[in-house]
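Note that one protein chain is taken out, while the other chains of the complex remain in position.
Here is chain A:
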Amino acid sequence: MAGIPLFQHRLFSSGIDTKRNTSFSTLNSDDILYFKDILDHKNVVQDEDRLVAANVDWMRKYKGSSQLLLLPKNSEDVAKILKYCNSRCLAVVPQGGNTGLVGGSVPVYDEVIINLSAMDKIVSLDKVNGILICEAGCILENLNSYVENEGFVMPLDLGAKGSCQIGGNVATNAGGLHFIRYGSLHANILGLEVILADGTTLDMLTTLRKDNTGYDLKHLFIGSEGTLGIITKVALLTPCKPSSRSIAFLACNDYICCQKLLAEAKQSLGEAISAFEFMDYHSVEMVLAYTEGVRNPLPASPYNFYVLIETTTSDELYDRTKLEAFLLHAMEMGLVSDGVIAQDLNQASSFWRIREGIPEGLLKAGAVYKYDLSLPIQVLYAIVEEMRARLGNTAKVVGYGHLGDGNLHLNISTTHYDDKILSEIEPFVYEWTAKVRGSISAEHGLGLMKADKIHYSKSAETVQVMTSIKKLFDPKGIMNPYKLLPHRLFQD
């Protein structure tokens, strides 16, 4: 992690009520004894260094002060921990790979951290239907290597794959790079096992494609960000591994070209498209400046926009020929100004490294304000330009994201966190998004960062129903408090 500036100061978006909920107990020595009784001693962690790592988020932006990290080894451990915490009114924060980008995976105060990393067993893989059952703590990349060996792929892929866990992915309803092809986790998760705050196990771990028996509760936990229960097991659909993958890295002169290119690609390449990512010049500049071993595939001249298109099919020659023909046509139409097609896997991964290296580049560049917006595609880039004009030279504004899904990652990079800059960004960015009926969280979730901003995307009535659901599943409010919903709704 060399080169990353040391932890700056704790940052909360303005308006979040950050007072600790006084109805929560504080940890005492009997609690520790109890946990040591039910878990292996080494899974009851009080070591300073390990607690520091677990208290701070990936961006080093949010920092809690938990004194205890628990590493359950199975669902029973989780049930016992939660039952006890609920009875003692000890607040908890479920934690996966701690790669979340909205401050949801770390404590706000002294919540007990329940990290799932010791629950990383693969239960089964149905090789006829491609249905994987595994524990929630399995790391996404490991699962992908496992299923790839058997001829399948995970239906999601994201830059944090080497650290994030499938449980965390489900809890955040992560989207990622292949959403355009395989769709949301709501479509790919077949079953879940969840432990509720009071230790009750909800066994919804079926592998059926069709099951209309009552309310489909598992969907409530997909995207619940650890506020309703702890996900302990996951059953999901893994598509067949495509035998051929082609990747092109393209340059476009303006945003209109990117849009038209997307429309044309959908027409010509159809179901073969597995990724359609876009990056503005400033994002690529950021990666090139801060990532070792990455080179600009189109060094001859700078372009305003870059697009990465990936197609996957079951026939290599067909795949290549089709993508090539489409791109040559797009170039003749003037939609693409220049471009390269990967000739081998090494080149393919070097193109991906550019797109996937943007978050890390931003992290190394200093402080960063991240916004993950769903916007109508026609106006998706307008917010970046407006923000750039608004902030002038006080900050670097970059825009990139999953263009094929209408998902913009708007990032504002500065040397340090500064309330004055923040007040220029917020609430402007949220109001702008609400005005065009976009979403203030396309895929990262609300976490702590946007808990009290939910009304920009959801009506008062909807939020009210969500609050009732939260109270039903977790009456004492111990599950990941202060996150997802405005805290004031629980302070009666």
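Going forward, contacts are C-beta pairs under 8 Å (C-beta built on N, C-alpha and C of every residue); 3 or more make two chains touch, one makes a residue touch a chain; residues count from 1.
Following the convention adopted for this analysis, contacts and distances are computed from a predicted model.
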item	value
Chain not present in the shown complex, as UniProt names it (candidates "E2 ubiquitin-conjugating enzyme", "RNA polymerase II C-terminal domain phosphatase-like", "Electron transfer flavoprotein subunit beta" or "Anaphase-promoting complex subunit 11")	"Electron transfer flavoprotein subunit beta"
Among A:54, A:92, A:327 or A:412, the residue in touch with the chain that has been omitted	A:327
Of A:346, A:393 or A:459, the one touching the omitted chain in the full complex	A:346
Sole contact to the chain not displayed, among A:223, A:297 or A:486	A:297
Of A:264, A:285 or A:338, the residue in touch with the unshown chain	A:338
Positions on chain A contacted by the hidden chain, ascending	42, 243-244, 250, 295, 297-298, 316-317, 324, 327-328, 331, 336, 338-347, 349
